[in-house]
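What follows is a single structure, and I will ask about it in a moment.
For this view, one protein chain was removed and the others were kept in their places.
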Amino acid sequence: MTALLEVRDLVTAYGKIEALKGVNLDVQQGSITCLLGPNGAGKTTLMMTIAGILRPRIGSIRFAGEEIAGRPPHAIVAGGAALVPENRLVFPNMTVLDNLHAGAYQRKDDFASDIERLFTRFPRLKERSTQLAGTLSGGEQQMLAVARALMSRPKLLLMDEPSLGLAPLVVEEIFRIITQLHQDGVSIFLVEQNAHMALKVAQHFYLMEQGKVTFSGTPGALAEDEVIRRAYLGSARA
Amino acid sequence: MILDLIQNSFDGLAMGASYALLAVGFTLVFGVLRRVNLSYGPAIMFGCYAATWVSFSFHSNIFLLLGIAVLGSVLAGTYVERLCFAPHHKGSAIAAMVASFALWMQFEEVVTLVMPKHLYDFPPMFDAEPLAIGPLSLRAEALVMLACALAICFALHRMLYRSRFGLALRAVTDAPVAAQLAGINVPRVLLLVFLLASAIGGLAGWLIVSTHTQVTPMLGMWSTLKGLLAMMIGGLGSLPGAVIGGLALGVLEAHSQWFLGPQARDLIAYLLLFVLLAWRPRWMTTSHG
Partner (left out) sequence: MGVLTNIGLISFVALSAYLLILAGEMSFGQQGFFGVGAYTAGVATAMYGVPLPIAALMAMGAGAAAAFLVGLPTLRLRGLYFAMATLAAAEMLRIVFELIHFQREIDGEPVGPDGTQGFRGIRWVFENGVEREGYLAMVWGLLFVVVILFLIVERSKLGATLRMLGEDPELARMLGIHVERFKLGVVATAGALAALGGALYAHHNTYIEPRNFDIMLGVHSLAYALIGGLGTVFGPLLGVLIDIGALEGSRVFHGYRMIVFGGLVAVLLIFRPRGLLDERVVHWLKRRLA
């Protein structure tokens, strides 16, 4: 396996405060990689930096062999990485269908078949295709955010806490979709608080604390690490 | 009496059509950027002065002048966007607004340096007599202006809901960060909106000065104020609202000028704006469409 995404010594700051203090991590081609970490660790900051919304102060981000640090977001989408942002961030005053069209903004080819395929994967979206996205439920909006990101046909799907605030059944649905996408050949880099669900799907884990990666390993190694187990798997451990 | 009322309404609609066009340009920028461009009128004035200068020095084919007016205000608009709006996309609305005011000062001075007279003649659109409909009269220019306002509003609406650029525009308006994540080049969309608004402004300016057959440096302030007023009356951020606001403002002004005089006309227009703002009916605060 080769690394699809390589992050090296990445520093991103809000004014004087450094939210990322030299982050190093890799996402392998064809893998599901999961980033865990407490609130305020800098996970969203990392995702936004990779997606080009935030500019890193120093460091390198290589994606598919190319340096992308500091590039504008549309160039990164064009390169084949799409982010499903935290809190979904759909276009609330546009219809579901228009949301999907916006996701395909850069595509010059015909994407009608993509929409058909996504509608079979997300039947709820088909039912509501002419409804305004702002009127959807939280779970439906999450599905729409994922579908919108998929419209650009990404090689790498970045997902920032897709299960946040959703009912357990919906969370399961989301994770089912994640595994399906993975089987279809999309590499996935996932931020999660829900370590239990993540353990079932991801092949590699990173733990981020206070702007730094403090653990890196397989699900097995993660489950064995006493500290992590206490913090993230807690009493719910079977 | 009834005839006066009808005639006034005609005159008002004619004037209102120019307000409507100005307001449409304003609305386009405000709807997407949530920023007020005080230099909107002065950039139009710049375009109109460029056209006036050409008509004096070389030629006065009206369509050539239209082209110059549009080109001039698009150029001026680009300058304003680069200097006042692009640097403040994420930052302060008030800084952007004050910067646009600073450039207004520049436009006024440039224009008066090159063409220092108080008033310049501008060639009329055509030498047609006013159309007589019974005892009423209607200027042909007014009809052209009305037609332009409606056509542009219609075209913009189609553009918004039928084109790729329109989709990008709506996306940027709705959720700018999400638009970036969807792969839309947001800064470029914002620049293009600005240029589109400037081009519409240039057309509006040309229609106005060739109807009045004169150009003065007051055109800048006048266009900004009337455009803003019509936009606010029409409900901020809605294109049909801008057209209705412009027409309503025109008719209101015509009647109050006829019955109460020119000062009362302006007084009533501002009073209406003030009352609407203070009272804030529903359609003034919801902005979409």
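Here the chain labels run A and B in written order, and each chain numbers its own residues starting at 1.
Just so we're on the same page, a residue touches a chain if its C-beta (ideal position, glycine included) is under 8 Å from a C-beta of that chain, and two chains touch if they have at least 3 such contacts.
Just so you know, these numbers come straight off a predicted model, no measurement behind them.
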Partners of the unshown chain among those that are drawn: B
Touch criterion as defined above, residue of B:7, B:60 or B:106 at the omitted chain: B:106
Listed residues B:13, B:38 or B:125, member touching the removed chain: B:38
Among B:51, B:215, B:228 or B:248, residue touching the chain not depicted: B:228
Residue in contact with the excluded chain [from B:94, B:128 or B:147]: B:94
Hidden partner interface residues of subunit B, rising order: 36, 38, 83-84, 87-88, 91-99, 101-106, 108-110, 113, 221, 225, 228, 232, 236, 263, 266-267, 270-271, 273-274, 277-278, 280
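By our rule, only the chains that are shown with their structure count from here on.
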Centroid distance [mean C-alpha coordinates] between subunit B and subunit A, Å: 44
Subunit B-facing residues of subunit A, complex: 51-53, 72-74, 77-78, 82-83, 85, 89-94, 98, 101-103, 105-106, 148-149, 152
Of subunit B, residues touching subunit A in the complex: 164, 167-168, 170-171, 174-175, 177-187, 288
